[in-house]
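All protein chains of the complex are present and in place, except for one that has been dropped.
Let's look at chain A:
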Amino acid sequence: MSSEKVDASSTMNSKNVSLPMSRVKLIMKSSPDVSSINQEALFLTTKATELFVQYLAQCSFKRGSGREKKTLAYCDLANAAEETDTFQFLIDILPKKILARDYLRSLEEMGEVEDD
């Protein structure tokens, strides 16, 4: 199995970041209790987010079953969130999808139990 190591130089330019720091700062400031953020902290957070995007994409893609995969799909992400410890915090925003009919069926089953 190939190493999943993420390295700084693989994102565009290791001196800078691709994601706009001003936008990252906006998100950070929306967090309660945060007063101010020093420039290095902002840089690191932006860089870490890029590394995270790479890591999430790679992990999710690798988890696809052994068959030939040419597409990264939503379900790959949802599976990765459920199965990988470090992605547990994403479980609520990457829920697994179920078919509508399965959901309706499970609702019916719950209804039956209550009637008893």
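By our rule, a residue touches a chain if its C-beta (ideal position, glycine included) is under 8 Å from a C-beta of that chain, and two chains touch if they have at least 3 such contacts; residues count from 1.
Note that contacts and distances are computed from a predicted model.
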Protein name (UniProt record) of the chain left out of view, among "Nicolin-1 isoform X2", "Clathrin adaptor complexes medium subunit family protein", "DNA polymerase epsilon subunit 3" or "Exosome complex component RRP46": "DNA polymerase epsilon subunit 3"
Touch list for chain A against the chain that is not drawn: 4-8, 10-11, 14-16, 18-28, 30-31, 33-41, 43-45, 47-58, 60-61, 69-74, 76-77, 85-86, 89-90, 93-94
